[in-house]
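All protein chains of the complex are present and in place, except for one that has been dropped.
By letter and in written order, the chains are A, B and C; residue numbering begins at 1 in each of them.
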């Protein structure tokens, strides 16, 4: 077992060895060094062929057409392009958007940016389990709503939204649906046609691919275009200029191909680990599961520990790489706004730990993690003035 | 000699083997897989340390402070952030910008985007040699000018602007200067302090680093902030959200470190190859050098061939990977707008070839290229109705 | 830009390309296009007894233009006056796989050939 034990897969996953090998080959081969936009010569066309292969692999995982996939620098950029790009492109049709308090910062901050420029945003609040009922989405729609943006699997709690039901509602009301699938792609089944999703954000590094590359699916018929956020050489159908990074995109394609192949097995693997972890942690009195107990993805388990302070708890877990609050907000240490939105008091939102695991995680690592948490909590409670029922 | 001969270094360079090795190591090591924003745990801090090392390496090449470097997805994004971000952040101070017709599309399209939103743009036209006199920049300044954006080495012609003289003028008039240094970094000496540059765009893949990563230098005192174009998790001082791609940034850092080390030797190497190429091509009657004969960077040679049509000329050079017009516009085959701005007629702008070379280029490759061109031109002229003086 | 194998072959070894060497028969000449139009084509032929004795072309244009001149010249070598008059340059589109946005180039060739034919009719 390699220490510290890495249980922060929701923040970033290790690159799959097959993906790393392919990327290395791509970086090393002079014949693939050309700019994939240099279609005038053989080297450029060789690079472009790799890019197009990857586009098809990414499309295949979510049942999209290759032409509907735009490569970006990651899910943050995809979210921005989906939310701001759609809002700007459709501003004459309406200036109202629906999203949730539990979204990733990329969506939240994009919506705030729009709000500061006159768009109206309805911020849906999840129930105590972190769920948003499709009926709540329907109730939030207004005549000038142009976009609903909701994430599929929440990056902090792992809770799964019923995007298919939400998709049907949006279609019925002729409103576009954007889904942030950074956490769900390759872990839950996504079918943009069956689920009636119009825009879908994807990230490679959450799925054993490289950091710094992502994609946005844009339904060819329903959406067609969004307003670009960057301007330049016309790459990616004019929606995302800049030299396409062949090795990055090829790595993403391979990672997505592997994920498609392994989805059922891996989902089972992480679910077993998650159940083992939860069973182990439940020995502790005053431990609370954050998010719905059943409707959740297998790779994330988020708990709060009553009676201990968050920073000290996190500090005690030096042998583990885990997250306290969102991976993306761990630069600050405010109480997680996502858990606050679920109604957790500040102290419990702060004493939350997100465990996330994946392909290379083992039962021994999970058992080690349980041991670490039990010991840390016992230590902190040994001098805590807060009494915990059953503790 | 590997065929086709790659002479398109200005479009993209092969990754240096040392850079590729470092990136591969970074991709393969599970201990570096974490999100570099996950500062709460050891794995995140290890990744962050690599990012900060790279930031210092990039800063060193241009004599900046590490804190003044923001990592982006490439020079296209850096250009957008510099031009649009500065304009938006300073819009209450003034809405006038100065740039040139010979800029890269990333700057041109960013300026067009601003122009459509009420900014005024002065488009400087270069002289027939592709140069823009500092006095012409000064003459274009208006009381409400907020930014001058000009590239250091032109990506099509290789001509070098005197950015130091332009920097002094901008400083005197209290206008910010943005320089696109995608082609010049590591090839010409850049010193943001001595040359009084306020914002500087950099790209890794033009300098033996990976595609899909770049940087923007932002002078801490003079500029401080620009308006971000993307919104999210607050990375890169809130100016560029999204998980920082550790392996990409580390690769860029190593590439820039190597470039700093090798700059004088490599500049000499490419200059010798360029002179050899030009000497060889001058055997041909009706060959014209595009851009100033002396004030030019060593890695680019751009010529027009009279009496032959561009597409056929380019097609005849199947053994060479060269560009006809800008690398970034080679998706289309209009006559190069840059050469048109130098006053070349359409036919000559279209029959231009840009040769660009670098670290791995050899004299044998240059000689081969000369042979290819001489033969192709002879073939095309053998049935051309256009007569060429001396041909 | 994609070029078919046919185009590649004609481009590499164009038939009847260049200036027409002196010889017997009556010379006629026809031009189409211009540098501004992106293709400039000149056909020359010598005829006698309502039959083409020899022909040649010069072209400044893209590979499709050059291949089309070569293919047309091959077909017209030794043809009759009637065959020249009946020749349709658009028929070259299929064998050379000329993309739609380039059919104008074929019309430029048609134009040059038409002028040859007209000169011949006018006693040239």
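One rule holds in what follows: a contact is a pair of C-beta atoms (placed from the backbone, for glycine too) under 8 Å apart; a residue touches a chain by one contact, two chains touch by 3 or more.
From a predicted model like this one, the values you see are computed outputs, not experimental measurements.
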{"item": "Contact list for the unshown chain, restricted to visible chains", "value": "A"}
{"item": "Residue among A:40, A:130, A:251 or A:307 that touches the chain left out of view", "value": "A:307"}
{"item": "Residues belonging to chain A that touch the chain removed from view", "value": "307-309, 311-312, 315-316, 333, 346-347, 382-386"}
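The definition used in the following text is that only the chains that are shown with their structure count from here on.
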{"item": "Required steps from chain A to chain C (each step between touching chains, minimum)", "value": "2"}
{"item": "Central chain of the complex, centres being mean CA coordinates", "value": "B"}
{"item": "Distance between the centres, which are taken as Cα means, of chain C and chain B, whole angstrom", "value": "44"}
{"item": "CA centroid of chain A to CA centroid of chain B, Å", "value": "34"}
{"item": "Multi-partner residues of chain B (each touching 2 or more other chains)", "value": "none"}
{"item": "Interface hub residues of chain C, defined as touching at least two other chains", "value": "1"}
